[in-house]
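Removed from the display is one protein chain of the complex; every other protein chain stays in position.
On to chain A.
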Amino acid sequence: MQVDKYMRGTVTVIALNGELDSHTAPEVQRSLDDLVPGDGTVVLDLSRMSYMSSAGLRVLLLVYRQARQDKVGLVLSCVPEDVLAMMSATGFLSFFTVTDTVDEGLEALAV
């Protein structure tokens, strides 16, 4: 799994590319710990995430908890349909602000 970070203005965009499962979760967790800033706003771009397991969902929820604690604005963008369905069925989705595109994510954070 590849984790890339770039800036859109003041917003940190982090793109996850590949499978997020128990195998890759620890490494992704470490990357996100490093890449998610201590303050500001973040868009997680999941458009290239091909699979997310239960361990993967837990990584996202941990990031969410950390961001909340640090008062960092966090948005999930471009969540693949099956991942979205899974997050919805298990209630994980209700924790997040979700947008269809990264641009909409930026708008949501600007409000």
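Basically, contacts are C-beta pairs under 8 Å (C-beta built on N, C-alpha and C of every residue); 3 or more make two chains touch, one makes a residue touch a chain; residues count from 1.
Note that contacts and distances are computed from a predicted model.
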"ABC transporter", "Glycogen operon protein", "ATP-binding protein" or "YdbS-like PH domain-containing protein" - which is the UniProt name of the missing chain: "Glycogen operon protein"
For chain A, the residues touching the chain missing from this view: 21-23, 53-55, 57-58, 61, 85-86, 88-92, 95
